[in-house]
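Working notes, structure below.
A single protein chain has been omitted; all remaining protein chains appear in their positions.
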C-alpha cells in the first residue's frame, strides 16, 4: 500500500552520496562561474545507472517504474542550487522520453545509450523567442535536401544549451498542414555546422545552469535523425511534457522543504526583542501554514505518481501538481526571504539563491497560466470558441 | 498500492443508496424545521452495519481499517446539507472512539452497541461557553457521592444535543491536579434528572442539525459510567480528536467537489454578454485553481489515511488536513457564492446552504488557529515560554 | 478630502436619529424581515437628509457630494446593513437620473416627496436573466395612446414591497441596438398589473425587503418617461457612478465596526491563560485588515474629492467599489473566524455583519463587473468580442 519501499530508500541514499561528495562542495564555485561541468557530473550519475531509471535494460536503463524517477527527483532537491538538478532532469525526463519511446534503434544506440551512460549531454529545443508557452507557434523549420534536413531558425532558454552534445529539437517540417500536424522531433548534433550558441543569457537565478539562445543557419542533419514519424512532433512533445511536469513537481518538494528548514533554523537562532524571531506567533504560524501547503503538494505529487505507475492517464493531476508547485513556490519563497530580514537580501545567502532559482518553476516548463488552460480543458470548462478570453 | 479497493466501492454504493432514498428527499423539510429525525436516520445506517465500521465485531462493528471510515465520510458529503453528515460523524468518530477503546464491557454493552446498531444517538460534550478550543479550561465538574457522580456545569455547541440519548462528557473530577490530569470522560444518560436542554441555538448554517446548549444541575450518574481511568479524560479526548479531525477533513472532500460542480453547472448555463459566465477566463481559471487546491487537499487526506492505517502517528498530518480543509472551504465557498451572482445571495439556493454549512469547518472541532498551534508544537517551533504570543 | 465643521454637524444629526429611532428597533425588524420604510425615511426627510445633494427648489440642500459621503459613512452605525441600503437606494440610486433629467412634473410628483420622506422609491434594473449584464434586460414597454404598457419583471428590488414608485429601466425602442433602445420610466407601484407577492429569502440584509416584481400590462402615462426616450441605458450608467461611490463609502464604517467588535470580543475572551487578542496572529491580522480599511477610506475620500472638484471618477469609483467588495469578503471572514463558536451564532452582531456585507461584492455591479469596467477604462479590454 506504500508508494515507496526499501529499494527506493537505497536509491535515495546513492543519489545523496553523489551529491554530498561530488556536487555540493563545488556548487558555490559553479554558481559564481555561471556554469557547471555537465559531462563530469552526469558521468557520476551515469556510472551508478541513475540516468536511465525508467528506460529499458537493453539501452542501459534500469527498467523501473516511474516512482523511482520521482524518488530521485526528490533527492536531487538536496543539491545546493536549482541549476544542476534541472540539468539532470532535462537529460532524464525532458529530452529523452520521446527518443526512447519512438526513436529508431540506430538513434537510440547513438544518442540515448550514451546519454544514459552519462557520456553525452542532451537538451530539449522547444521554446523560441516568439513562442514560449504557445508551442504550436514555433517558427524553426527544416526542409529536405537529398537525405538531409536543412534547418533554419533558433531556440531560446535552452537548458544545458552550451554544453549539450545533441538537442531533441521541435521543428516545422510539413508545409501547409495544421500547426498540430506539421511538426517533427529531430535529433541535432550540436557540433553541426551552422549552429551558433554564442549568446549568453543573464538570468535572475539558476546561475550555474547554462541557458543558451541557439541559432540555426542552414544546419544540415541526416533524415534518419527524425524521431518516430514525421508530423508527429507536436504529439510526441505533448506526451513528453507529462513526465516533465511530474518530474518538475517532484524535484521541487525537497527544495521547498529545505527553504522552510533554513528559515526555521535562521529565525530560531536570530534574536529580536529579547526572544527569537521564531518565537513570534506570526512567524511560526505562517511557517506552519506553509508546511501544511507543502504536505498537501507533496501528497498530490505522490498520488499522481501512484496513479501514473498504475497505468492511469494523469495529465490533469500532473498539471495540477505543476500548478500547485508554481503557486506554492512563489508564496513560500517570498515568505522565507521575508523572515530572513536584511540577510534575505544578500545574494550569498542560500535562501536568496533558492528564491531566485525556484522563481523559475512557475514560468518554465509551461507557466502557471498554461497549466490553468490545460486543467480547464480537461475539466471541460474551456469555452469552445476562440480562446475563451474575456467578455 | 491503491488505498481503496472493490470493497470500498461497495460500501460507497450502499451509503449512497440510503442517501438517495431516505435522506436527500427530506433534507429541505428538515432544514426548514431546524432538526432532522436522528433516531430514524441513524437506524437506516445501523441496519447496514455502517455505524461501526471500525469497531470490533463483538460489539456489532465490522472491524475494518480506517480507510473504510474515510470512504464513508466522503460519501456522506453527497447529502444535500452539512448537518446530517456531521450528526453521523459525531456518532461514529467523535463520541464513541474513547468508549470503544477504554470503556468497560458493561458500558460498551449499554451504550456503544445500541449506538452502533442505530438504536441510540450519542453526543460529545467538551466545549463550554468559556472554553471552546481551550479544552483544559472547562469548568463542568463532578464530585463523588456514594456510588455516584454529581455533575454541575454546562456544555455548549453540542451537536445532536436535543435528541441524543447519552453524552460522552468531559468533566473535572480530580481536585487540585494539573488541568491535564484532573479530567475524566463520563457517560451521561441525557434523560437524567437535572439535565436542561431547553435553549435553542440559532446558527448561521447547519440548520437541520440540532445544536444544544445543555445545563447540568446536580445530575446524578453512577460511577461505573466513567470511561477508563479517572484523570485520563483529557488524554482520551486528545486521542479521540485525531480521528475526529481526519473524519472532518474526509467528509469535506465531496462537499467541496459538489460546490465546484454546482458552480460550473450554474455558470455554464447562465448567460452573460452573449456567452456563458463560465466562458469568462477569469471564472474558468479560478475554478481550475480551486480544483487544484481541492485535489491537493484530497491527496493529503488520502496520504494521512494511508499512513494512519499502516500504523503511523498522523497527528501532524491529520491536523494539517483539518487546517487545509478549513482554509480551502473558506476560499472555495466564497468564490462559489460570488460566481452565482444574485442567486448566490438567496437562502434557498443550494450553494448558499453549502456556504453557510461549510463555514463551520474552520471553527468547529478545533479552529484553524488551534490546528496551527498543534502543527507548530509538532514541528518544534512553538516557543517554550508562556504561549509564544507576540513580541 | 477635508471635512469641515458642517460635515461634523451632519454626522451628529444622522447619529442622533440612529441612536434614538433606529437601533433600538433593528433586532425586531431583522426578525420580521422588513422595517417600516415610510416611518424611518420620514425621520430623515424631516431633517433634510434625503436630499443633501439636490437643488433647494426641490427641498434639497444643494450641498456637494462630500456631504452625501459623510452621511453614507454614518449610516453604517445602524446595527444592520438593510436599513442603510434602503436609504442609499432612495438618495443615490433611484433619484439621481430623475433629478437631473426628469420633467418638472415628475420632480414635483416623485422627487420632492421622496426628498421629504413622504414617498419611498426603488430602482428597477436587474432581472432574473440580467443581473450585471444590464443591456440584456427583457422588460419592455409599448406605446398605446398616451400611455406605456409595460410587461416583464424585475428581480432583487430593494425596498420593493414598500416602495411607492420605481425608476424602471425598460426597452422602449424596437430594433435599436441594446445601448440605445432603453428608457427610464417612473412606475407607480400601486398600478394595476404590478405583482409583488414573491418574498425573497436572503442570506443577509434580512430587514431589507427585497422583492421580485412582475409587470403584466401595466399602464403608465408617457409623461412618466425620464428625459429622452432611448437614453435609459446612458442615464443608468451615470446613475451607477454615484451608486458605487455611495456603496463604497457606506461600507467603511460597517467594516470598521466589525473590526471593533472583533477587537473587543477577542480582548475579553480568555483562552490558554490570556486573551485571544494577545495572540500575535490575531492582533497582527487585525492590524493588516485595519491597514486595508484605511486604504479603502483614503481611496473613497480621494474619489470624492476629485468628484466634487468636477472630475470624472468612473474609474476611481469603480476601484473603490471593487476594493470595498474584496475587503468585505476578507474582513467578514476573519471577524467570524476570530469569534470562534460565537461567530456561528446568528444572533451575534458579527454574523449579521458578515451576512450583510457579503452582498457588497454581488450587488450594484459584482466585483467582476467592476474589473471589466476598470479594464475598459485602462484600455486593456480586448476589442474583439469573446477573445
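Read from first to last, the chains carry the letters A, B and C; within each, the first residue is number 1.
As a working rule, a residue touches a chain if its C-beta (ideal position, glycine included) is under 8 Å from a C-beta of that chain, and two chains touch if they have at least 3 such contacts.
Given the structure is predicted, the values throughout are model-derived calculations rather than measurements.
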Given A:287, A:317 or A:362, the one touching the chain that is not displayed: A:362
Hidden-chain contact residue, picked from the options A:90, A:156 or A:246: A:156
Touching residues (missing chain, whole complex) on chain C: 1-2, 263, 267, 274-275, 277-278, 280, 283-284, 286-288, 290-292, 294-299, 301-303, 305, 316, 319, 322-323, 368, 371-372, 374-375, 378, 380-382, 384, 387
Hidden partner chain, residues of chain B it touches: 280-282, 285, 383, 385-391
Absent-chain interface as seen on chain A, which is shown: 127, 130, 132-134, 136-137, 156-157, 201-205, 271-275, 279-283, 330, 334, 337-338, 341-342, 344-348, 352, 355-356, 359-360, 362-364, 367-369, 372, 386-387, 389-391
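Basically, only the chains that are shown with their structure count from here on.
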Central chain (by mean CA position): B
Chain pair showing more contacts of the two, B-C and A-C: B-C
Computed distance of Cα centres, chain B from chain A, in Å: 42
Euclidean distance of C-alpha centroids - chain B vs chain C, Å: 39
Centroid distance [mean C-alpha coordinates] between chain C and chain A, Å: 52
Contacts with 2+ other chains: residues of chain C: 279-281, 386-387
Residues of chain B whose C-beta touches two or more other chains: 272-273, 275, 279-281, 369, 372, 389-391
